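My questions all concern the structure below.
Note that one protein chain of the assembly has been removed; the remaining protein chains are unaltered in position.
Going in written order, the chains are labelled A and B, and every chain counts its residues from 1.
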Amino acid sequence: MYQTPAKHPLSAELPALDDATYAAMWALFCHIGKYWQNMPDPEPFRSQLYSFMLNRINLRPVYRDYYLFAAATLRGLIEQHGEDGAYAFLFTDTDANKAPPETALAVTRQKVANEFMALQLSLGGFKAFGAINYCGFIGGANIPGQAAPYRTLEADHEG
Amino acid sequence: MKVETLIIGSGVAAAALAQRLLAKNPNASILMLEAGRKVKMQDAAIWQDYVVSGKLPYTQYYDLPYPDRDQPGENLSAGTTAVPLDGSRALTYGGSTIHWGGWSFRLKPEDFALRTNTGHSLDWPISYADLEPYYSQAEHYIGVSGDSNDPTVPRHCDYPFPAFPYTLEDQPAAEAMAALGMAYSHLPIARHGITDTTSRHAPCQTTGTCKYCPFGARYSANNFLDDMQNWGNFPGLQIRLNSIVQEISMRSRQQAGGVVYLDRETGQQVVVEADRIIVAAGTLESTKLLLRSRSDHWQLGIGNDHDLVGRNIVTHPYFIFSGSAPGNPLKLQPEMNFPTLCSRHFDSPAEQAKGKFILINPPGSPTVNLLSKMQAGVSRLDMDRYVAGPRQIQLHGMVEIFSEPQNRIANIDKLNHLGMQETLVDFGQAAGFDPRMQEIQGHVQRLFEAMGATMNAKPTISWRADHAACTLRMSDDDSEGVTDRHMRVHGVDNLYVCSNATFPSTGAVNPTLTLAALALRLGDHLNHATGQP
Partner (left out) sequence: MTLEQHKSRLYPLLQTAMELELSTIPPYLTALLSIKREANRVAAGLIRSVMMEEMLHMVLVGNLMSSLGGKICLNQDTLPSYPLRLEFEGHGFKDREFDINLEAFSPQAIQTFLQIELPTSLARQPQRLMAQPKISVPGITLGEFYQRIIGALDALCAAYPESAVFNGDPGRQISEQYYWGGGGKPIIITSLAQAKAALEVIIKQGEGGDDSIFDGDEHYFDQAEEVAHYFRFNEVALGRRYRPGDKPHEPPTGEAFAVDYQAVYPIKRNPRHGDYAAGSRLATLNQQFNRQYSLMLSQLEQAFNGHPAVLYDAIVNGMHGMTPIAQEMMTLPLDDTAGASHGAPSFEWIAPPYQQA
């Protein structure tokens, strides 16, 4: 508890993220679950998305700009493609995944959407694909007498 | 300045030893000198960075790769087999425990009599029975979860925490091993469990990000040292980072007097006097320090009159067999990031002369990567097909090799990117290695067949120096070993080495638990010698 957290000196000087940007990022997060049908109820993760974004900004202040930029990019995409269409385009456009990101769309995809996918899977999105634990998911402890926090080999296989 | 005990390094050996000395005498005067810096641990932002991008905060403290056409690199590989240093160790506060996997095996009784049993290398000057109580203490100290009923090695005390049950991913390998009569067991792993006693070390939450645990549940020496500094009442304990020890100075041939170190922050050379010195800087640095500490008393380096310092280096060739299986009806995928099943079936007296080996069912087999598919924009339907479709599987393992005097390490007169002297590694694999790997491949081939999988033609083999050892071997005979049975340098009364370098041989398993046991044993030895109440 006597260790200073990882924080870029510039991050401390930044104004807090505005509510509208957070709301746009929350919508993006929710649409990941909608597109892949892997998170029926994202509500409990509102605060975790927020703390994640704060942490990203703390580590690299440019993330504040990424989020602002992504919110603006998404507004444009939604105007153009409608809501579901905009996210589907963002999630699947192959040019948007070319590194390094050189367009607004590519930044939104690689620095924001792709990272939110990683976060979303680790918060529970992985469960739709058959497992009960995942790297990055805090599955819980191995407590004697209780079910393990991951799928296990049947007891009769115990060597 | 002057201290009673000077410890060079801050890894598991240094931390366990200091802990044992301070348990006896909380006011003991101990200075720890660490060449590296501090990495922030259990930091939420760094942890999430690792989760979403795989970046780790300590890789900047790895050696660079060897020089090649495209990059200047560092260190020098002079032999016929390259033993990469890049990634093999972390030059930082806490040493390599900051990135280790936590596999906490004991050696087996026969490992202590390698020469007697096979003619190779050396016997240990102590037996398994001598070390057994310290193995138990080490398991409690670093917090190992393991199966106390596993008959692989004799034990008189249970693990502090129960074994993690086998994962479902272990099923194909377990069934194949059972069908072929190959014994398998729970992999003992340094992950704290739930305790009923007060502990400042959190239990493993099976988060699978063990390379950077958000809770500090996997033993890392720097966490324990921080804990001692923050909450222990040890007024005589000092830890100095950024302090690169240049040489050990000798008061006489039999008496080490202290060290000279470079304070990297001020650029000043600092002299420290000490009543006794423990070199616990890992195999490479401990060895190089003795080699470069030349004086009229020891013209070839301390303890090197028989030209043994730096010779006989071994590491564990780590092999990965890959293959494919037709489908994945159970949707097996990586749920954990550490293995739970291993086989020490071939880590046996019968295999000892040829080179024992262990097998591991790795946690990333089959290799299902949901994130890469999502990020590539693959649809849900195609992702479901991918998860249940043909699977790529792996079996890992490592094999014992034997010391040979021509395999050696030494200093190079050049500084690496962290200001430490670079390393020459002169190593060539033995003629018998390829045939031995062929035999191993035969065993693994049968396992793949039993799993219904097709094996790729050849394994990948890493000679990386993670388990580098044996360069300052213990022996009662000073013509065969640099250190005695208490890891004291032969011929010097107050200089000890606490490192894998002192192992006479390494068996087929990871060395860290054995090192922790030796460190605790050394602590008892020193406590006894000083006659503290």
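In this section, a contact is a pair of C-beta atoms (placed from the backbone, for glycine too) under 8 Å apart; a residue touches a chain by one contact, two chains touch by 3 or more.
Every value quoted in this text rests on a predicted model; they were computed, and no experiment measured them.
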Candidates A:G33, A:G130 or A:P149 - the one touching the absent chain: A:P149
Consider the whole complex, including the chain that is not shown, and state which of A:L49, A:L90, A:A128 or A:L153 touches that chain. A:L49
By the contact criterion defined above, which parts of chain A meet the unshown chain? Give residue numbers in ascending order. 1-5, 12-13, 16-19, 22-23, 26, 44, 46-51, 54-55, 138, 140-141, 143, 146, 149
Even though one chain is not shown, chain B touches it at residues 42-44, 47, 194, 196-200, 202-203, 205, 214-215, 230-233
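Keep in mind that, in the parts below, only the chains that are shown with their structure count from here on.
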When centres are defined as mean Cα positions, the distance from chain A to chain B in whole Å is 34
Name, in rising order, each residue of chain B that touches chain A in their complex. 40-46, 48-49, 51-53, 57, 145, 161-162, 164-168, 170-171, 174-175, 177-178, 183-186, 193-194, 203-209, 214, 226, 230, 330-331, 333-337, 341, 370-371, 374-377, 380, 383-384, 387
As the complex stands, chain A meets chain B at residues 1-7, 32, 35-38, 51-52, 55-56, 58-59, 91-94, 97, 114-115, 117-119, 121-122, 126, 129-144, 148-153, 157-159
